[in-house]
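One chain of protein is taken out of this complex; the other chains stay put.
Right after this comes chain A.
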């Protein structure tokens, strides 16, 4: 049987500007940044791509978001590391947009700037008591157990209570529940930060409640994560059977979504599978549906500390196009706890000199081309400025979602180059990396190039091997910069 040669993939090259290389700066080194870099390097053979990140370590949420007990999900780091090692690409860590260098300066230095810095803040519940001690955002808790330098001082109190309430039922909520409930012997051989492992080993938390405003059909988690949390050894699972009742509207939703259908099936099975009561000393996971938080309750004995959540029962109401929202019914109940983790969504942080849609938490754009203002006018485009990832789409999706997101943004960029939209800037050479490094040097910014990250990587792996862990993360800025700078 004949075998044909593999066909070369077509790519466009832009010889009109090849007299000097296309210089691109990508802000953010998570999946959005790296997939964008990879695509640009492949599509534009003369391009030089710099990726800056305010942390000394690359990879964004792959390093600081993916749970320690999900090592396979982090395999994509190998692919990103090959991109960083490309001769036309440079990773520059410890360079913060708005602090080390401004957006205006970057646009001077590069032909194209792509913002891919994700979402480092949280949606706020907006109810009384949110400032009580013991109420944390899941994002910060995840940073804490993943050893992010900004998470190490969180110091959550896991010893004052046996009950944790998590608001939200997405995959981050499930991650947090799982880390709180898994036997610590299983966590001890992961890359979890050691300060978190110690705290979890001393934790008195035995019951976790996952609270969602809507029902099991609307739960935002996906099958793999749900299956995993339901399969934790010796864990009592509680789901109220009455919550599993479905309406025609629910059936319609499930008919249109394979994900929701399979999640609902898993929850149904789990509701009837196990024993009806926990055995003595057994850890418990409760799925609470149709409850929205009304306010956080303050402890009588410990002023300023949370002691529970006042919840309102909800019912679902259709708002057209198959969507249902939660409406309060005026019936309330209390759920006692000593710690609350809010997992209701991340939110992007705006940067100076850029329009920002506060409602959606994104930079206004059309297919990745940043718009000059919030008006939504698709013709008022900021030339040479693009966006990718959560900052473009909002904080949803998986790592792979950024693959397609980067494809779209780079397609817009390529189209703009081809049509001469960027001719006014691409006509001229730009200083790019050399110019950036010069300015940063003048400002005494200690840039961490990829080779320095490799030193950190090697040291973390070495420290990990002493404790039967894949790595022991360095969690302070000082330690990271010290190892980065050492020989």
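FYI, contacts are C-beta pairs under 8 Å (C-beta built on N, C-alpha and C of every residue); 3 or more make two chains touch, one makes a residue touch a chain; residues count from 1.
As a convention for this text, contacts and distances are computed from a predicted model.
Chemist: UniProt name of the unshown chain, from "Dynein light chain roadblock", "Adrenodoxin-like protein 1, mitochondrial", "Trafficking protein particle complex subunit" or "WDR12 protein"?
Modeler: Choosing among "Dynein light chain roadblock", "Adrenodoxin-like protein 1, mitochondrial", "Trafficking protein particle complex subunit" or "WDR12 protein", the correct UniProt name is "Adrenodoxin-like protein 1, mitochondrial".
Chemist: Considering the complete complex, identify which of A:124, A:259, A:273 or A:423 is in touch with the unshown chain.
Modeler: Of these options, the touching residue for the absent chain is A:259.
Chemist: Have a look at A:120, A:408 or A:454 and name the one touching the chain we're not showing.
Modeler: Of the candidates A:120, A:408 or A:454, A:408 is in touch with the missing chain.
Chemist: Among A:184, A:222, A:268 or A:336, choose the residue that contacts the chain missing from this document, as touch is defined above.
Modeler: Among A:184, A:222, A:268 or A:336, only A:222 touches the chain that is not shown.
Chemist: For review purposes, identify every residue of chain A that touches the missing chain, sorted by number.
Modeler: Residue positions of chain A that touch the missing chain: 1-7, 9-11, 43, 70, 72-73, 75-76, 78-79, 222-224, 227, 258-259, 262, 367, 398-400, 403-404, 407-408, 411.
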